[in-house]
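Below you will find the structure I want to go over with you.
The complex is shown incomplete by one protein chain, all other protein chains being positioned as in the whole.
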Amino acid sequence: MLNPGDLVMLVCPQGKRYIRKIREGETMQTHFGILPHETLLQAGYGEEVLTHLGHPFRLLKPSLYDLVKMLKRRTQIIYPKEIGYILLKLGIAPGCRVIEAGSGSGSLTTALAWYVGDHGRVYTYEQREEFFRLCGENLGWSGLGERVEQFNRNIAEGFEQTNVDALFLDVRTPWDFLDQAVAAIMPGAPLGFLLPTTNQVSSLLTALEQGPFEDVEVLEILLRRYKPVAERLRPDDRMVAHTGFLVFARHEGRKAKVRKEEAGVMETESTDPADIS
Amino acid sequence: MLNPGDLVMLVCPQGKRYIRKIREGETMQTHFGILPHETLLQAGYGEEVLTHLGHPFRLLKPSLYDLVKMLKRRTQIIYPKEIGYILLKLGIAPGCRVIEAGSGSGSLTTALAWYVGDHGRVYTYEQREEFFRLCGENLGWSGLGERVEQFNRNIAEGFEQTNVDALFLDVRTPWDFLDQAVAAIMPGAPLGFLLPTTNQVSSLLTALEQGPFEDVEVLEILLRRYKPVAERLRPDDRMVAHTGFLVFARHEGRKAKVRKEEAGVMETESTDPADIS
Amino acid sequence: MLNPGDLVMLVCPQGKRYIRKIREGETMQTHFGILPHETLLQAGYGEEVLTHLGHPFRLLKPSLYDLVKMLKRRTQIIYPKEIGYILLKLGIAPGCRVIEAGSGSGSLTTALAWYVGDHGRVYTYEQREEFFRLCGENLGWSGLGERVEQFNRNIAEGFEQTNVDALFLDVRTPWDFLDQAVAAIMPGAPLGFLLPTTNQVSSLLTALEQGPFEDVEVLEILLRRYKPVAERLRPDDRMVAHTGFLVFARHEGRKAKVRKEEAGVMETESTDPADIS
Partner (left out) sequence: MLNPGDLVMLVCPQGKRYIRKIREGETMQTHFGILPHETLLQAGYGEEVLTHLGHPFRLLKPSLYDLVKMLKRRTQIIYPKEIGYILLKLGIAPGCRVIEAGSGSGSLTTALAWYVGDHGRVYTYEQREEFFRLCGENLGWSGLGERVEQFNRNIAEGFEQTNVDALFLDVRTPWDFLDQAVAAIMPGAPLGFLLPTTNQVSSLLTALEQGPFEDVEVLEILLRRYKPVAERLRPDDRMVAHTGFLVFARHEGRKAKVRKEEAGVMETESTDPADIS
């Protein structure tokens, strides 16, 4: 049985899909008839419910992929193929505190909110009011908004948070905000960036080379779909060839106050540095 | 400040990395000197600690990417580029219950355990004792084992769980286990598969076409790295060209007992099926 | 100065391109005025000519790429990215005799005719009369038809030629025609195939494994374009993801009548088989 507050994906008789949050007392008006949320509450995921006209709607549990795909968008969004990899590289986990800028349509925001869970926190910054609002609407729709704090602000002024676990910048000139980023993150924390052009990647690399960063990586992720036909398996004719370049770096952390040179220690010749227990 | 049970990634003066769980009273013996875990507890992520010989070790918070990369492996592992996408498509969230087979070296197991959080549960099946043990060792090492139940068993006998949120099969002949999968999942739940050859993909598609499945997708993910040099930006000379094909499907769910035909309802002409509120 | 029979690519004031063969006495009627071929003969490649209304048409020497791109097509054509590689693998050179089936719209036919030159010969087979004619029209248009012999015939009956230098099959079931292919080629000659699905590639490989073939290769060629903007260099958003899989093989040739075993020769231990002069 479902509970108020649960997200459901409803599939209408014609196959079209809608994601809704169940709220007691609410009612859906559809072209196939009326569907009270009470009906949804008595069904379970994977079942069909009938409108008052007897038309069946299927009730599915939406995945994060479904959510991201169905966001209202007015910007180029960050795609699932990038989102998944970003999560792993940034070490996003239940309970994490993470900063993101800009919010855009909120696709990465949604994913971060999904994975930090009820005990984590996403701080998302967006300068343009139009996208600030759109991101807010999308978060309200998905019911993940309680895990997110939105800021309608230019990040040149800096971030309000400190010691966050990770930070992601999807802005046009991320190299202008590295000081602000460093001030906001935990020492040694991972940073991520998404950039459409090679010129931007070069500019960012130039800035990252000034430090205090390490483990700099540049990569792109390509997803190639196949026509799912057993007897005629073949790739799709066309594919998305570019969404952006991902750049990752790690803050280099703080140096120990006492260095080995000062401690007067000789570097011993280690025959096997891997021998650590 | 860190706490007992926290994971740390230690970087030795030569750059080599080690992941350890902090346990009170323990001590690391290194070629650069002794490092008591007490020292780690008094430091924080991003800081340097000194061995008794004065050599600095950097202390970082490992990401899931770091964990997966440093697993002990004796099999082809599932790579981060695939893991991230699998998480989104399977709808893995804090609190989920998910089944996986086979465990292999435990890379996907680790990722699932990481994201289901303390309130979720991963059930991982592995027939070969050697990999069953290896996966267990890796889970012990990463400290995520408490979220996982391991089964050293042939999945032809079926899974012990029912109503799980999602299921992933990384086995040679997944088409032989679709009945067992359906018996274990929640109606309408997502399924994922990883297969190295096109022949296997065709065989699986043939089986999935028998139902009860829908939303079948076949795809592959390619990751292309660049040399991170601002003035000479260019892709790496070589790349991984294939790890496997990902296949996703969704269980079609249960049909409503009362169908619209039986209810005697005329199909109304809907001018806009998207008009749903 | 140009000569009758030369191919020219004309670029109209609005940028649209046309390829024509210059013929004395002919006249082009255009929306920008009349252009007598005599005018073209007095100009040179790279120059502009004026219609009787004074509108400039640019006159360029078409490349093979231009020709292939502007063929009239009613089939999936073989693309330049594949054509170039096919030429190298099949060893096409001025003077070669080569067989191709089916002709389709004649894109590979055109390329083969282009490179075998006046002393080579292309034999192209096409069962469907509609494509047989289309290929003929395209060859007439490009002026390369004199190097080509067209056959409107099912290749199950075999090829008329023997001892050709290379053979390419772009047909649905090439595995049905390997005997015919072997009968037509020079011993040891290269064969090429284009196939859209993985199932077809597997079927062909199964047949090739029966021999008499060697050096079997399967590959695909991907072409990724960039937006040519210096300050915002980035790949195009979308790309062609699949045209087909290329398969190449070599006929294994004829065995020597006297084998070393019969000659009573001991295999000598060669310390360096590369030492050959």
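All chains are identified by letter, namely A, B and C, in their written order; residue positions are counted from 1 within each chain.
One rule holds in what follows: a residue touches a chain if its C-beta (ideal position, glycine included) is under 8 Å from a C-beta of that chain, and two chains touch if they have at least 3 such contacts.
Computed from a predicted structure; not experimentally measured.
Note that of B:Ile34, B:Ala156, B:Ala183 or B:Val240, the residue touching the chain absent from this view is B:Val240.
Within the entire complex, the positions of subunit B that touch the omitted partner chain are 196-199, 224-225, 231-242. In the full complex, subunit C touches the omitted chain through residues 10, 12-14, 16, 18, 28-32, 44-50, 53-56, 58-66, 68, 80-81, 83-95, 111, 114-115, 117-118, 165, 186-190, 198, 201-203, 205-206, 209, 216-231, 233, 245, 247, 250-251, 253-256, 258-260, 262-265, 267-268, 270-277.
For subunit A, the residues in touch with the chain missing from this view are 198-199, 201-202.
Note that only the chains that are shown with their structure count from here on.
Looking at which positions face the partner, subunit A and subunit C present mostly the same ones, since more than half of the interface numbers are shared. Remark: subunit A and subunit B have CA centroids separated by 17 Å (rounded to whole angstrom).
Across the assembly, subunit A contributes 198, 224-225, 231, 233 as residues in contact with two or more other chains.
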